[in-house]
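Dropping the structure in here first, questions after.
Yeah, one chain of the complex is gone here, protein chain that is, but the others are all in their spots.
Let's turn to chain A:
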Amino acid sequence: MLSIKNLYASVEGMEILKGINLEIKPGEVHAIMGPNGSGKSTLASVLAGKEDYEITAGEITFLGEDLLDKSPELRAKEGLFLSFQYPVEIPGVPMVNFLKTSVNEHRKHKGLKELTAGEFLKLMREKMDLVDMHTKLTNRMVNEGFSGGEKKKNEIFQMAMLEPKLAILDETDSGLDIDALRVVANGVNALKSPETAAIVVTHYQRLLDYIVPDYVHILYKGKIVKTAGKELALELEEKGYDWIKSDNEK
């Protein structure tokens, strides 16, 4: 589904990703862990199409097609979803308009009819229930005045609305209590199918109790320095990152 080969990316002349290789097949869940500043969010942003980053080498294919050529909106419509580590507040853009436009852009891309206002509201209610979201959205602006937890839930809610093929969750669990964590996990698991995949960026084993990864990768200084099964997350939980750091300083 997603294939990253020898990816180098830099920002303002500073190299951040230094030769990433990653293969993700449909049905798989990959966890990416690693100390702060390793480049996890950079990788997520590059996948989503953020233009701040310059790709200096390597290639990425998504669903068999070159990904790097495509605009962020096209990537999204083809099924790539990024749950942002820091969802931005957008004063003046009503949440409901935004979501409706987003859903209908996705539908148009798939050759489906746009939803009517009624159909849209019904879908919205359904998905809000699914992610146990109680924030009243009418008359609210995108993420404006949302608490940290509400912002994260809002990301998962949007994911549930858009039903992506590949979901990338960038520290969606950070700052959430255990109930909210379960909600995030439910949202991801509800989407899980043999055709979909997920990349879960996290610092904590506890999320991985709910979303069981097939692979755990450790990203350090712009490289994947270790890949193993779910037991690696437990090991990190126990020993921290120091051993990774010292292993890689040599």
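Details
The definition used in the following text is that a residue touches a chain if its C-beta (ideal position, glycine included) is under 8 Å from a C-beta of that chain, and two chains touch if they have at least 3 such contacts; residues count from 1.
Rule of thumb we're sticking to: contacts and distances are computed from a predicted model.
Entry comment: the absent subunit's protein name, as recorded by UniProt, is "Fe-S cluster assembly protein SufD", drawn from "Fe-S cluster assembly protein SufD", "NADH-quinone oxidoreductase subunit F", "Quaternary amine transport ATP-binding protein" or "ABC transporter permease".
Across A:6, A:56, A:71 or A:248, the single residue that touches the chain missing here is A:71. Of A:38, A:158 or A:172, it is A:158 that touches the chain left out of the display. The omitted chain makes contact with just one of the residues A:13, A:64, A:92 or A:118: A:92. Touching the omitted chain from chain A are residues 48-51, 71-73, 75-77, 82, 84, 87-93, 97-98, 101-102, 105-106, 109, 141-142, 158, 162.
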